[in-house]
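One structure coming up, written as C-alpha coordinates, with questions to follow.
Up next is subunit A:
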Amino acid sequence: MPYERIKFYQTGSFAAGNRLLPADLRSVQSSGDRANALTCGHRACQGCGEALGARYALDAAMRATKGKLIAVNATGCLEVFSTPFPETSWQVPWLHSLFGNAPAVASGVAAALKAMGRPEVRVVAQGGDGGTVDIGMACLSGMFERDDDVLYICYDNQAYMNTGVQRSGATPPAARTATTPAVGPEPGNTFGQGKNVPLIAMAHEIPYVATATVADLRDLEYKATRAMDFRGARYLHILVPCPLGWGSAPADTIKVARLATESGLFPVFEAEAGQVTSATPIRRQVPVQDYLRLQARYAHLFRPRERTDVIARLQAAADRNIARFGLRAGPGQPEQPERPPVPVAPHRDTPQER
Partner candidate 1 sequence: MFQVRFHGRGGQGVVTAAELLASAAFREDRHAQAFPSFGSERMGAPVTSFCRIDDKPIRTHEPVADPDALLIQDATLLHQVDLFAGLKPDGYVLLNSARGFGELGLADFTARYRGERFRTVPASNLAMTHLGRPLPGAPLLGGLAALTGVVSLDAVLAAITDRFTGQVAAGNAAAARAAFEYVAAETAELARAAAQAKERERADA
Partner candidate 2 sequence: MLKQIEGSRAVAEAVARSRPQVICAYPITPQTHIVEALGALVKKGDLNAGFLNVESEFAAMSAVIGASAAGARAYTATASQGLLYMSEAVYNAAGLGLPVVMTVANRAIGAPINIWNDHSDAMSQRDAGWIQLYAETNQEAADLHIQAFRIAEELSNPVMVCMDGFLLTHASERVDVPGQDEVDAFLPPYAPRQVLDPADPVSIGAMVGPEAFTEVRYLAAERMRQALDLVPAVAADFAGQFGRSSGGLVRPYRIEDAELIVVALGSVLGTIADAVDELRDDGIRAGALGITTFRPFPVQAVRAALDGDHRLRRVVVIERALAPGSGGIVTADLRAAIATADGGAPRPEDTIISTVIAGLGGRPVTRKSLREMLTSAAQGNLPPFSFLDLRSDLVTSELARMRAARRSGPSAENLLRDLGVTAVS
(Lines give C-alpha, C1' and ligand atoms only; values in the text may rest on other atoms or scores of the structure.)
Protein backbone atom coordinates (compact mmCIF):
# COMPACT_ATOMS: atom_id res chain seq x y z
CA MET A 1 0.00 0.00 0.00
CA PRO A 2 1.54 3.31 -0.98
CA TYR A 3 2.32 5.67 1.81
CA GLU A 4 4.10 8.92 2.30
CA ARG A 5 6.92 9.03 4.78
CA ILE A 6 6.40 11.88 7.20
CA LYS A 7 9.34 14.22 7.46
CA PHE A 8 9.92 15.34 11.00
CA TYR A 9 12.94 17.47 10.67
CA GLN A 10 11.18 20.57 9.44
CA THR A 11 10.28 21.23 13.07
CA GLY A 12 13.92 21.45 14.01
CA SER A 13 13.39 18.83 16.65
CA PHE A 14 11.93 15.35 16.51
CA ALA A 15 10.00 16.07 19.67
CA ALA A 16 7.20 17.84 17.84
CA GLY A 17 6.38 14.82 15.75
CA ASN A 18 4.12 13.14 18.25
CA ARG A 19 1.07 15.01 17.09
CA LEU A 20 1.51 13.58 13.62
CA LEU A 21 1.79 10.00 14.77
CA PRO A 22 -0.67 7.36 15.86
CA ALA A 23 -0.70 6.83 19.63
CA ASP A 24 1.26 3.56 19.56
CA LEU A 25 4.17 5.16 17.75
CA ARG A 26 4.57 8.18 19.96
CA SER A 27 7.60 8.73 22.12
CA VAL A 28 7.83 7.35 25.63
CA GLN A 29 8.06 10.87 26.95
CA SER A 30 4.77 11.85 25.32
CA SER A 31 2.94 9.01 26.99
CA GLY A 32 0.68 9.64 29.91
CA ASP A 33 1.87 6.48 31.62
CA ARG A 34 5.58 7.27 31.44
CA ALA A 35 7.41 6.38 34.62
CA ASN A 36 8.61 9.88 35.52
CA ALA A 37 11.64 8.09 36.91
CA LEU A 38 13.20 11.48 37.61
CA THR A 39 10.14 13.44 38.44
CA CYS A 40 9.57 17.15 38.78
CA GLY A 41 10.64 19.24 41.73
CA HIS A 42 14.36 18.60 41.51
CA ARG A 43 16.87 21.40 41.84
CA ALA A 44 18.61 21.31 38.48
CA CYS A 45 19.47 24.60 36.77
CA GLN A 46 17.25 26.06 34.09
CA GLY A 47 17.89 24.34 30.81
CA CYS A 48 19.84 21.46 32.40
CA GLY A 49 20.65 18.93 29.72
CA GLU A 50 21.53 16.25 32.25
CA ALA A 51 18.11 16.36 33.91
CA LEU A 52 16.50 16.04 30.51
CA GLY A 53 18.78 13.21 29.43
CA ALA A 54 18.28 11.26 32.63
CA ARG A 55 14.53 11.65 32.42
CA TYR A 56 14.40 10.47 28.79
CA ALA A 57 16.81 7.58 29.27
CA LEU A 58 15.37 6.21 32.50
CA ASP A 59 11.74 6.49 31.40
CA ALA A 60 12.62 4.53 28.26
CA ALA A 61 14.50 1.94 30.31
CA MET A 62 11.60 1.74 32.73
CA ARG A 63 9.20 1.04 29.89
CA ALA A 64 11.57 -1.55 28.45
CA THR A 65 11.84 -3.35 31.80
CA LYS A 66 8.20 -2.97 32.74
CA GLY A 67 9.23 -0.89 35.73
CA LYS A 68 11.69 -3.45 37.10
CA LEU A 69 14.68 -1.16 37.31
CA ILE A 70 17.25 -0.19 39.93
CA ALA A 71 19.39 2.90 39.41
CA VAL A 72 22.85 3.51 40.82
CA ASN A 73 24.22 7.02 40.74
CA ALA A 74 27.71 8.44 40.92
CA THR A 75 28.28 11.61 42.91
CA GLY A 76 27.70 14.67 40.78
CA CYS A 77 25.12 17.23 39.72
CA LEU A 78 22.48 14.60 38.99
CA GLU A 79 22.89 13.06 42.42
CA VAL A 80 22.87 16.39 44.22
CA PHE A 81 19.99 18.11 42.45
CA SER A 82 17.75 15.05 42.53
CA THR A 83 17.88 14.29 46.25
CA PRO A 84 17.65 17.40 48.42
CA PHE A 85 16.27 15.29 51.26
CA PRO A 86 13.65 14.91 52.54
CA GLU A 87 12.68 15.28 48.91
CA THR A 88 13.76 12.88 46.21
CA SER A 89 12.90 13.03 42.55
CA TRP A 90 13.59 9.36 42.00
CA GLN A 91 10.65 7.11 41.41
CA VAL A 92 12.96 4.16 40.90
CA PRO A 93 14.91 2.42 43.66
CA TRP A 94 18.05 4.53 43.70
CA LEU A 95 21.45 4.18 45.36
CA HIS A 96 24.23 6.70 45.56
CA SER A 97 27.52 5.52 47.04
CA LEU A 98 30.59 7.46 45.87
CA PHE A 99 31.98 9.50 43.00
CA GLY A 100 34.19 6.88 41.42
CA ASN A 101 32.43 3.61 42.10
CA ALA A 102 29.00 3.65 40.42
CA PRO A 103 29.89 0.92 37.89
CA ALA A 104 31.19 -1.39 40.65
CA VAL A 105 28.21 -0.71 42.91
CA ALA A 106 25.94 -1.53 39.97
CA SER A 107 27.93 -4.72 39.35
CA GLY A 108 27.25 -5.68 42.94
CA VAL A 109 23.55 -4.94 42.59
CA ALA A 110 23.40 -7.05 39.42
CA ALA A 111 25.29 -9.91 41.08
CA ALA A 112 22.90 -9.78 44.03
CA LEU A 113 19.83 -9.86 41.78
CA LYS A 114 21.25 -12.84 39.94
CA ALA A 115 22.14 -14.64 43.16
CA MET A 116 18.68 -13.96 44.55
CA GLY A 117 17.01 -15.27 41.42
CA ARG A 118 15.54 -12.00 40.21
CA PRO A 119 16.73 -11.74 36.60
CA GLU A 120 13.75 -9.62 35.59
CA VAL A 121 15.04 -6.69 37.62
CA ARG A 122 17.59 -4.73 35.62
CA VAL A 123 20.29 -2.31 36.66
CA VAL A 124 21.25 1.12 35.34
CA ALA A 125 24.28 3.01 36.57
CA GLN A 126 24.73 6.65 35.75
CA GLY A 127 27.20 9.42 36.23
CA GLY A 128 28.56 12.56 34.71
CA ASP A 129 31.67 12.70 32.55
CA GLY A 130 33.95 13.26 35.53
CA GLY A 131 32.54 10.25 37.37
CA THR A 132 32.75 8.19 34.21
CA VAL A 133 35.77 9.05 32.11
CA ASP A 134 38.04 10.10 34.96
CA ILE A 135 37.57 8.90 38.52
CA GLY A 136 35.23 6.03 37.64
CA MET A 137 37.21 4.71 34.69
CA ALA A 138 38.79 1.73 36.43
CA CYS A 139 35.48 0.53 37.83
CA LEU A 140 33.80 1.15 34.47
CA SER A 141 36.40 -0.86 32.60
CA GLY A 142 36.12 -3.65 35.16
CA MET A 143 32.36 -3.71 34.80
CA PHE A 144 32.77 -3.84 31.01
CA GLU A 145 35.34 -6.62 30.89
CA ARG A 146 33.37 -8.82 33.28
CA ASP A 147 30.33 -8.15 31.08
CA ASP A 148 28.25 -7.48 34.18
CA ASP A 149 24.57 -7.04 33.40
CA VAL A 150 24.49 -3.26 33.77
CA LEU A 151 23.59 -0.39 31.46
CA TYR A 152 25.97 2.44 32.28
CA ILE A 153 24.81 5.88 31.16
CA CYS A 154 27.26 8.76 31.00
CA TYR A 155 25.70 12.20 30.95
CA ASP A 156 28.51 14.11 29.31
CA ASN A 157 28.54 17.85 29.91
CA GLN A 158 32.26 17.98 29.28
CA ALA A 159 33.53 19.22 32.65
CA TYR A 160 33.13 18.97 36.43
CA MET A 161 30.05 21.14 36.73
CA ASN A 162 29.07 20.16 40.27
CA THR A 163 32.29 21.54 41.67
CA GLY A 164 32.29 24.68 39.55
CA VAL A 165 33.28 23.84 35.96
CA GLN A 166 36.73 22.29 36.11
CA ARG A 167 38.31 20.44 33.23
CA SER A 168 37.66 16.70 32.87
CA GLY A 169 39.01 14.11 30.48
CA ALA A 170 35.93 14.80 28.38
CA THR A 171 36.46 18.56 28.08
CA PRO A 172 36.97 19.44 24.40
CA PRO A 173 40.00 21.36 23.15
CA ALA A 174 39.93 25.14 23.46
CA ALA A 175 37.01 25.11 25.89
CA ARG A 176 37.35 27.43 28.84
CA THR A 177 36.91 25.91 32.28
CA ALA A 178 37.92 27.06 35.74
CA THR A 179 41.13 25.05 35.43
CA THR A 180 41.73 25.79 31.73
CA PRO A 181 41.17 29.54 31.72
CA ALA A 182 40.94 31.59 28.52
CA VAL A 183 44.22 33.36 28.99
CA GLY A 184 47.63 33.28 27.38
CA PRO A 185 48.59 32.42 23.81
CA GLU A 186 46.66 29.14 23.79
CA PRO A 187 43.58 29.88 25.85
CA GLY A 188 41.26 27.17 27.07
CA ASN A 189 41.75 23.41 27.14
CA THR A 190 44.78 21.91 25.43
CA PHE A 191 44.55 20.19 22.05
CA GLY A 192 45.58 16.58 21.82
CA GLN A 193 44.18 15.53 25.20
CA GLY A 194 41.02 13.83 26.39
CA LYS A 195 39.58 10.41 25.85
CA ASN A 196 36.77 8.93 23.85
CA VAL A 197 35.01 6.57 26.20
CA PRO A 198 32.48 5.21 23.66
CA LEU A 199 35.44 3.92 21.64
CA ILE A 200 37.09 2.63 24.80
CA ALA A 201 33.85 0.85 25.64
CA MET A 202 33.80 -0.66 22.15
CA ALA A 203 37.34 -1.91 22.65
CA HIS A 204 35.93 -4.08 25.48
CA GLU A 205 33.65 -5.67 22.85
CA ILE A 206 30.68 -5.35 25.14
CA PRO A 207 27.29 -6.15 23.59
CA TYR A 208 26.11 -2.60 23.03
CA VAL A 209 27.56 0.90 22.92
CA ALA A 210 25.72 4.00 21.74
CA THR A 211 25.95 7.76 21.77
CA ALA A 212 23.04 10.15 21.79
CA THR A 213 22.13 13.73 22.61
CA VAL A 214 19.19 15.41 24.26
CA ALA A 215 18.42 17.04 20.91
CA ASP A 216 17.06 13.81 19.49
CA LEU A 217 14.54 12.45 21.94
CA ARG A 218 13.41 9.57 19.74
CA ASP A 219 16.96 8.42 19.07
CA LEU A 220 17.79 8.61 22.78
CA GLU A 221 14.69 6.67 23.76
CA TYR A 222 15.40 4.11 21.07
CA LYS A 223 18.95 3.57 22.32
CA ALA A 224 17.99 3.30 25.98
CA THR A 225 15.34 0.80 24.96
CA ARG A 226 17.63 -1.07 22.61
CA ALA A 227 20.25 -1.34 25.35
CA MET A 228 17.79 -3.23 27.52
CA ASP A 229 17.45 -5.89 24.82
CA PHE A 230 20.93 -7.11 25.70
CA ARG A 231 22.26 -8.92 28.73
CA GLY A 232 25.74 -7.97 29.81
CA ALA A 233 27.56 -4.67 29.96
CA ARG A 234 26.18 -1.81 27.89
CA TYR A 235 27.24 1.80 27.57
CA LEU A 236 25.21 4.84 26.56
CA HIS A 237 27.01 8.17 26.24
CA ILE A 238 24.66 11.13 26.10
CA LEU A 239 25.77 14.66 25.32
CA VAL A 240 23.99 16.97 27.75
CA PRO A 241 24.68 20.70 27.41
CA CYS A 242 25.19 22.60 30.65
CA PRO A 243 24.07 26.23 30.41
CA LEU A 244 26.09 27.12 33.51
CA GLY A 245 29.34 25.51 32.45
CA TRP A 246 29.07 26.13 28.74
CA GLY A 247 27.79 29.67 29.04
CA SER A 248 24.85 28.97 26.75
CA ALA A 249 21.33 30.25 27.11
CA PRO A 250 19.09 27.85 29.04
CA ALA A 251 16.61 28.04 26.22
CA ASP A 252 19.29 26.88 23.76
CA THR A 253 20.10 23.51 25.37
CA ILE A 254 18.42 21.46 22.64
CA LYS A 255 19.74 23.72 19.93
CA VAL A 256 23.33 23.53 21.18
CA ALA A 257 23.12 19.75 21.42
CA ARG A 258 21.74 19.56 17.88
CA LEU A 259 24.51 21.80 16.54
CA ALA A 260 27.09 19.58 18.24
CA THR A 261 25.92 16.71 16.06
CA GLU A 262 25.16 18.76 12.95
CA SER A 263 28.67 20.21 13.01
CA GLY A 264 30.20 16.76 13.35
CA LEU A 265 31.81 17.50 16.70
CA PHE A 266 29.70 14.87 18.46
CA PRO A 267 29.10 11.76 16.35
CA VAL A 268 25.93 9.84 17.11
CA PHE A 269 26.21 6.12 16.48
CA GLU A 270 25.64 2.70 17.92
CA ALA A 271 27.84 -0.36 18.04
CA GLU A 272 27.45 -4.02 18.88
CA ALA A 273 30.29 -6.23 20.08
CA GLY A 274 32.84 -3.63 19.14
CA GLN A 275 31.55 -2.91 15.62
CA VAL A 276 29.70 0.25 14.60
CA THR A 277 26.30 -0.86 13.34
CA SER A 278 24.77 2.51 12.54
CA ALA A 279 25.59 6.20 12.56
CA THR A 280 23.09 9.02 12.45
CA PRO A 281 23.80 11.05 9.31
CA ILE A 282 24.12 14.80 9.46
CA ARG A 283 21.15 16.25 7.61
CA ARG A 284 22.61 19.65 6.98
CA GLN A 285 26.17 20.15 8.03
CA VAL A 286 26.96 23.44 9.76
CA PRO A 287 30.36 25.00 10.35
CA VAL A 288 31.68 24.53 13.88
CA GLN A 289 31.42 28.28 14.45
CA ASP A 290 27.64 27.93 14.55
CA TYR A 291 28.02 25.61 17.54
CA LEU A 292 30.85 27.51 19.23
CA ARG A 293 29.32 30.98 19.03
CA LEU A 294 26.42 30.05 21.27
CA GLN A 295 28.76 29.21 24.18
CA ALA A 296 30.68 31.62 26.37
CA ARG A 297 33.27 28.90 27.03
CA TYR A 298 34.45 29.51 23.45
CA ALA A 299 34.03 33.32 23.52
CA HIS A 300 37.79 33.77 23.39
CA LEU A 301 37.74 32.24 19.91
CA PHE A 302 35.73 35.17 18.62
CA ARG A 303 36.79 38.14 20.73
CA PRO A 304 38.81 40.32 20.69
CA ARG A 305 39.62 38.77 17.30
CA GLU A 306 38.48 35.63 15.63
CA ARG A 307 40.97 32.82 16.23
CA THR A 308 40.62 31.29 12.80
CA ASP A 309 43.61 29.04 13.53
CA VAL A 310 41.94 27.42 16.55
CA ILE A 311 38.57 27.23 14.86
CA ALA A 312 40.20 25.50 11.90
CA ARG A 313 41.62 22.84 14.20
CA LEU A 314 38.18 22.27 15.69
CA GLN A 315 36.67 22.11 12.20
CA ALA A 316 39.30 19.56 11.27
CA ALA A 317 38.30 17.47 14.28
CA ALA A 318 34.66 17.64 13.20
CA ASP A 319 35.61 16.66 9.64
CA ARG A 320 37.56 13.69 10.96
CA ASN A 321 34.49 12.52 12.88
CA ILE A 322 32.34 12.89 9.77
CA ALA A 323 34.75 10.82 7.72
CA ARG A 324 35.39 8.25 10.43
CA PHE A 325 31.77 7.49 11.21
CA GLY A 326 30.35 8.20 7.72
CA LEU A 327 28.12 10.98 8.93
CA ARG A 328 27.66 12.79 5.63
CA ALA A 329 24.35 11.86 4.06
CA GLY A 330 23.88 12.52 0.39
CA PRO A 331 25.53 11.76 -2.94
CA GLY A 332 28.59 9.62 -2.69
CA GLN A 333 27.72 8.44 0.80
CA PRO A 334 26.16 5.13 1.62
CA GLU A 335 22.46 5.44 2.33
CA GLN A 336 21.93 5.28 6.06
CA PRO A 337 18.96 3.34 7.25
CA GLU A 338 16.37 5.77 8.50
CA ARG A 339 16.04 5.64 12.23
CA PRO A 340 12.61 4.41 13.21
CA PRO A 341 10.81 7.29 14.87
CA VAL A 342 10.04 5.37 18.05
CA PRO A 343 11.61 2.46 19.82
CA VAL A 344 10.75 -0.46 17.61
CA ALA A 345 13.34 -2.96 18.72
CA PRO A 346 11.26 -5.95 19.76
CA HIS A 347 10.66 -6.00 23.48
CA ARG A 348 11.56 -9.50 24.33
CA ASP A 349 10.16 -10.97 27.48
CA THR A 350 13.39 -12.85 27.82
CA PRO A 351 16.15 -10.46 26.90
CA GLN A 352 18.66 -12.05 24.62
CA GLU A 353 21.78 -13.57 26.05
CA ARG A 354 25.03 -12.37 24.68
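The candidate set was assembled so that all candidates are chains of the complex that A comes from, given by their letters.
Quick note on the criterion: a contact is a pair of C-beta atoms (placed from the backbone, for glycine too) under 8 Å apart; a residue touches a chain by one contact, two chains touch by 3 or more; residues count from 1.
Quantities reported herein were computed from a predicted structural model and do not represent experimental measurements.
Note on subunit A: across 1 or 2, the candidate touching it in the complex is 2; the others do not touch it there. The part of subunit A that touches candidate 2 in the complex is made up of residues 67-70, 72-73, 79-80, 83-85, 88, 90-98, 100-101, 104-116, 121, 138-139, 141-142, 145-146, 148.
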